[in-house]
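Here the complex is missing a single protein chain, while all its other protein chains stay put.
Letters A and B name the chains as they come in the text, with residue numbers starting at 1 for each one.
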Amino acid sequence: MHGTERFTAAVHQWLLGMFSPGAAHIAEMVLTGLAYLAFFAVAGLALVYLERRIAAFFQVRLGPNRVGPFGLLQTVADALKLVAKEPIGTKKADHFLYSLAPYFLIISSLMAISVIPMGAGFSAFDIDVGVFFLIAVSSVGVLGILIAGWGSYNKYSLIGALRSGAQMISYELSVGLSLLTMILLVGSLRFSDVVQAQSDYWLIFKGHIPAFIAFVIFIISGTAESNRTPFDLVEAESELGAGFHSEYSGIQFAFFFLSEFINMFIISAVAATVFLGGWMPFHIGDLEGFNHIMDYIPGPVWFFIKTGFIIFLMMWFRWTFPRLRIDQLMKLEWKYLLPLNLLNILLMAFFVWKGWYL
Amino acid sequence: MTERIIFYILAFIMIVFSLMSVTSTKIIRSAIYLLGVLMATAGLYFLFNLNFLGAIQLTVYAGGIMVLIVIAILLTHHVGFGLPVPDKKHMILGWLAAMIGITISFFQFTTHTFKPKIGNLDDRVSKMGADMLHYGDGGFVLPFEVISILLLAGIIAAITIAKGGIPHLKKRLKSGQPTTVSSSTKKQ
Partner (left out) sequence: MGNEAIILFLIAGFVFVFGAVLFSKLISPKWDTPRKWDPYECGVETIGPSWIQFKAHYYLIALLFLIFDVEIVFLIPWAVAFKHIDSALPFIEILIFFVVLGLGLLYALKKDAIDWD
């Protein structure tokens, strides 16, 4: 039994001791909801801080370093400032859609985060179609961006929203197909099965060549899916102001900002779970002593190390590559990534059929 | 008991949103109300533990077709301004037709005896896949292959429509005559 499983079991027992079974179930749900909301907010703030520190590191500056130790409280102060700002929109806006848009983004990110296992048995919602469910709920997030752009009554917003719609739906195909490539190796969509299948080798080593191609495609299309540089023409500052959220301010802007960073976390967490073993420790073949030491590091630590590595990679991209044009973006997806992905999935199927995997 | 309550809540949401969808005069609002109906349908599937079907409903309908509809609406000309309200005669006729439809379906639903399907409904995805690839009894290999042809036809049709591959239209474009395609579409 892993540490995280013991923890959830202990909480369960404690609640059962205090309430009747029905009430305990409800209390458990409320606690889970609160825990995820807290995680959501804290992860968002931490990622914004990290982004700024890493950006500063790449540009040989210091970054936020005044508020709190090492500037740790800077993003908290920013969040407080955003809450206290007056919300300003446009007069002619479609106010219903304008205020509805953040709900789509936040709820879809929250649901996507809930299926990712952060440790043994440590996910809120281990649904049997896990990977597909994640693809499904994140495809709803596109609509939030489209109606945000529509509702704001601003040309920049509308152009940004449409670009984003075209970009996100295109790259969703690559995300889905590269995940399916790995599902071929696992034979189950449930996230806990996906992690369990990697107890001997991580999937990226198990599937060697096609798995590595799929990993690269996933990272590229995941970066595009979460609208990050070099694929951030949705909010290309030099041409579109702030893109689809030009007209949002104060707390509503904060939601768009938050969901952007949380989407980056989700993409990284999925990459870590599906390709790099999730919370499974790093093992090398028969090196008993080494493997034993690695087992001492708890699962969630492994999970966050791997996720953090991919987040760092995505932040690195941001300061390395220049922004693409929209026609180049579409060409990259439809002419290169999608055909490559289809061929790659066939290659993986051939390898699985022949049994040429570890 | 709770399932029953959730079912009625979802049904209520679906009815209200479909009514709003057909009565709204703002075309994009009615698309968003339609989205509400589709999501509530997905909710129904999840309620009955048909998770795969629910996820399909979310990806294909909420994430695919709704994006298509919203983008199609943005192609129309006077998008922002409400549609004209139909005149009295059409309104009355429409309501009458709707009432007759509701009465007939209500009658059908109350008089018909539904037989509950006994036995376990095997909705595991792996079982589905095995059936899909199986060519013997109860296998669906032919439909599975035909689907690919259907999708191919879909791709060709989509390109033909959107690229203006219709011959008489092309001829008019070449001879410089005005076409039905609006020339105000700019490169964005």
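Structural remarks
Basically, a contact is a pair of C-beta atoms (placed from the backbone, for glycine too) under 8 Å apart; a residue touches a chain by one contact, two chains touch by 3 or more.
Note that this is a predicted model, so its numbers are computed, not measured.
Residue in contact with the omitted chain (choice from A:176, A:222, A:277 or A:299): A:176. In the complete complex, the residue from B:15, B:97 or B:159 that touches the missing chain is B:159. Think of the hidden chain as still there; on chain B it touches residues 6, 43, 46-47, 49, 51-52, 56, 59-60, 63-65, 67-68, 71-72, 74-77, 79-80, 125-130, 132-133, 135, 141, 144-145, 147-149, 151-152, 154-156, 158-159, 162-163, 165, 182, 184-188. By the touch definition given at the top, chain A reaches the unshown chain through residues 28-29, 32-34, 36-37, 40, 83-92, 99, 102-103, 106-107, 110-111, 114, 124-127, 132, 150, 152-156, 158, 162, 165-166, 169-170, 172-173, 176-177, 180, 183-189, 241, 246-247, 250-252, 254-255, 326-327, 330-331, 334-335, 338-339, 342, 345-346, 349-350, 352-353.
The rule we apply is simple: only the chains that are shown with their structure count from here on.
Measuring from the averaged C-alpha position of chain A to that of chain B gives a distance of 29 Å.
Within the complex formed with chain B, the residues of chain A that make contact are 94, 96-97, 100, 127-129, 132-133, 135-137, 139-140, 142-143, 146-147, 150, 153, 158-159, 162-163, 165, 169, 172, 187-189.
Against chain A, the residues of chain B that register as touching in their complex are 26, 28-29, 32, 35, 39, 51-52, 54-56, 58-59, 62-64, 66-67, 70-71, 74, 80, 124-126, 188.
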